[in-house]
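Shown here: the complex without one of its protein chains, the others still in place.
Now for chain A:
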Amino acid sequence: MSGLAIRAAYVPLVDAAPLIVARELGFAADEGLALDLAQARSWASLRDLLAAGAVDAAHMLAPMAVARAMGLGPALPPVEVLMILSQGGQAVGAAEALAQRVAGLTEPAPLARAIRAAGPARLRVGVPFPFSTHVLLMTRWLGNDIDIRTVPPPLMAQALEAGEIDLFCVGEPWGSVAERQGVGRILLPGRAIWASAAEKVLAVRSGWAESAPDTARALMRAVWRAGRWLDLPANRSMAAEILARPEFLSLPPEVIDRALTGGIGGAGRFVTFHEGAATFPWKSLGGLIAALLARRHGLPEGPAVTAGSAVFRTDLYRLHLREAGADLPGASQKIEGTLSHPTAVASERGTMILGPDRFFDGWIFDPLDG
């Protein structure tokens, strides 16, 4: 198991932590894997690096992988999801003036009504990419009659200041950066809208994991261990220090620390990398994302759900992570959106407790209804 090497792409965000920590704290080296990281400045560049084979793995927005499977976006080689890298981590906020008019509200439903009443007739919402959990959260929360605009996260504060957007949904630290600049305010964590909001995934080109099984196994184990390390509260400040370095996010550690140590969104964790079976790529999660994308883009839901579920590789997760100590659920899909509290489920080791997966409006996705 030595002499393995891989190059993986990431976009400089707090939730790139599992890959960065896997490298910097030696989890990859422990697996005999030389993990080389390539920073991409846009999601389009990250996708192209993966498609062209310049990298073999990537920290990708979950809906990007599903969109490709559905035939949305440019016709590039298909990708697959080996595991989920993070849940939550989205900061939902408003431009300063609008935020002031809805101040004091913290529950998603009344907040949505207040924003509707206080904001312009057609709300302009800044998100990082057309295929992102951010878009799915915002349309779920406010409905489809909103004007979704792509704004690169580092430019989100500027877009707020210029009055180009009323609301934003963006990965940290960019919501906090907007707050620090006094141009916007974080109103909700993404998890208030969808408790188990799958955010980033570990993506590879379809077929790659079968062609390089040892490398895939080493990478998955290293990333899984990094996620477990990241979810120990005592480690989060150190994680912020590592991410802050010039070669990674190149920002002050305190800006990053806020997302990692619970400074956003009150009770419950803002972002999760491991707990509550967060990394298991439930087929129903792929299906759910596909269903929401299909609605947004006017495509038939059935085929979309089938395609979306297929690229979430629960089989590879089971194959490569069982020996590492990952507990594995008895099923590979579940009815999404029914859990309000941590819930024990049948699993190989009998230790699996799923985190809440509820939507704010009680919406439920049953993969068998599709």
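In this section, a contact is a pair of C-beta atoms (placed from the backbone, for glycine too) under 8 Å apart; a residue touches a chain by one contact, two chains touch by 3 or more; residues count from 1.
The rule is short, and it goes like this: contacts and distances are computed from a predicted model.
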Task: Chain not displayed: protein name in its UniProt record ("Two-component system response regulator", "Cell division protein FtsW (Lipid II flippase)", "Aspartyl/glutamyl-tRNA(Asn/Gln) amidotransferase subunit B" or "Ni/Fe hydrogenase subunit alpha") - done: "Two-component system response regulator"
TODO: Just name the one of A:42, A:261 or A:343 that touches the chain not displayed here.
DONE: A:42
Task: Residue of A:4, A:72, A:187 or A:264 in touch with the missing chain, whole complex considered - done: A:72
TODO: From the listed residues A:129, A:168 or A:365, report the one that touches the chain absent from this view.
DONE: A:129
Task: Residue of A:26, A:152 or A:356 touching the missing chain in the full complex - done: A:152
Task: Absent-chain interface as seen on chain A, which is shown - done: 41-45, 48-49, 51-54, 71-77, 128-130, 149-155, 158, 162, 164, 297
